[in-house]
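Every protein chain except one is present and positioned as in the full complex.
Labels run A and B following the written order; every chain starts at residue 1.
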């Protein structure tokens, strides 16, 4: 059942990169919310590890990587320390949160889908769990910060769609036996690019209230 | 340890029905909260699958049914699409949320208790986990929607009591070896009826603040 989709070190480096960028996004939100230094560390840890922790509990990979790999635990603390000392001026913070979050979204969607498939889930379920891995940390971050998660707000630019595209690309690459470092990178960069374009041009999803012709997007 | 309390297809149909009605309640709340189409889908999925996911993680049934049965994943999307296109006028929404929620409450309380017992929990723990299965999705729904969960609000009509009655009825039926489709249906309908009566006549639970004679309800 297990496949060597990546060499362990590449998988590990991708995981750490995703953890780092999500932790930055969590720490920056904590700064914006005026949390103290421990709040910054907590929100960095939760944002970085929450999605993967959920994935590992669901697939039965216990204890989760977050608690067996010291690097997973320490990386968010490094990110929190960086933000604590070097965070940009207040006006730049929201942009920083968004760009780092977009990178984490791509990385986690692809590695989450891959790991779920390695543990025997079907392709659709793997993509769904990859999506949950990607957005889970951010939802937990917003819930702890006592905000309505960006994920579900109509006045926020597209967030679920880019992660969905990346996770589905990874699932398709798996199905056609084409998943490797290059195709994974393509899926990650596609997610990142779509999210940044959505931010740049304020692409938004429709609300039920004002029924629009674009409403068919729900079917995908 | 495992008992054939239901035929698999009946159990499955009951599960899908509970998932569907909870998803409707989540999607309707998302509409009321003005979420976008993805927010509607997310809240439908979380409300429908959250309680069962929690139950499956607790009893060690991993990967949870939510990720192994494609129908469990797709049903909330169907419910979200229905709400997206056909949701009633704004005034009717709260009633819709409440009625569908009452049906899900009954279905999940009974199936949750049954599944917990099948996995070897004691009768009291099974009833408690059945209750958690029934109310868990709604609590998650309200937490993501950034509201105080209906479950704990004093100004909301009785919610925990009907689910508790249904879960305890299921546990008693199990104890006396009387659990079958008919008795399960009785427990579900009892929950549903008590919840609707509570809504109709605004039955409420006492608060500690104003100590009342009805305060003994805590002992049950």
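The criterion applied here is as follows: a contact is a pair of C-beta atoms (placed from the backbone, for glycine too) under 8 Å apart; a residue touches a chain by one contact, two chains touch by 3 or more.
What you see is a predicted model, and the numbers here were worked out from it, not measured in a lab.
Colleague: Considering the whole complex, which of A:14, A:30, A:48 or A:205 touches the chain not shown?
Modeller: Of the listed residues, the one touching the omitted chain is A:30.
Colleague: Which listed residue, B:16, B:82, B:99 or B:160, touches the chain dropped from view?
Modeller: Here the residue in touch with the unshown chain is B:160.
Colleague: Sort through B:17, B:57, B:82 or B:172 and give me the one touching the missing partner chain.
Modeller: B:57
Colleague: Given the contact definition stated above, which residue among A:145, A:158 or A:171 touches the chain not shown here?
Modeller: A:145
Colleague: Considering the entire assembly, which residues of chain B contact the chain that has been omitted?
Modeller: Residues of chain B in contact with the hidden chain: 57-60, 116, 119-122, 124-125, 128-129, 139, 143, 146-149, 151-154, 159-161, 204-209, 211, 215, 217-219.
Colleague: Write the list of chain A residues that the hidden chain touches.
Modeller: 30-31, 33-43, 53, 57, 62-64, 67-68, 70, 73, 77, 80-81, 83-85, 87, 143-146
In this text, only the chains that are shown with their structure count from here on.
Colleague: Just the number, please: Cα centre separation of chain A and chain B in whole Å.
Modeller: Computed value for the inter-centroid distance: 29 Å.
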